[in-house]
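Complex shown without one protein chain; remaining protein chains in place.
Right, subunit A next:
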């Protein structure tokens, strides 16, 4: 296992030119991640195009740790769709299914009621005090696509921050010491 010794040697042997090229590589990685994220924002029209499911209220459809892709289009909201919505006073958005829609004839504004597939009751208890319906501005997007398990990475990282630091540190070290 000469890996550690090799690593130390390679850190020692870093030249200024090499350092610059690594800084640029790192910059490219960060900016391309940013570009992908912003492009997603643009295409989906949703302020947060990807969300991680945090609770089991939509089981067996969505489990904790699944990733959802959101899309916010001009299309009207209809019963049966799975939407992600914000409630005033709750920091974390909720992913639930629409079970009732009332669409106003004159303004086109909608009143929506949601329910988690795995919950026995509808969501009026989860809404802000006295709030009967969700409106268009509460809704961040509808779930159009789904990727299982991948969200566990973020759940673990937010619940155990130490793992996040170890991971970032290891990746940084890898980038600094890689020579190709």
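The criterion applied here is as follows: a residue touches a chain if its C-beta (ideal position, glycine included) is under 8 Å from a C-beta of that chain, and two chains touch if they have at least 3 such contacts; residues count from 1.
Just so we're on the same page, contacts and distances are computed from a predicted model.
Entry comment: the absent subunit's protein name, as recorded by UniProt, is "Signal peptidase complex subunit 3", drawn from "Signal peptidase complex subunit 3", "Probable cytosolic iron-sulfur protein assembly protein CIAO1 homolog", "Proteasome subunit alpha type" or "Integrator complex subunit 14". Although one chain is not drawn, the whole complex shows that of A:99, A:128 or A:167 it is A:99 that touches it. Interface note for the absent chain: among A:26, A:147 or A:163, the touching residue is A:147. One chain is missing from the display, and on subunit A it is touched by residues 1, 3, 6, 60-61, 76, 78-82, 97, 99-105, 108, 111, 117, 122, 143-148, 174, 177-178, 180.
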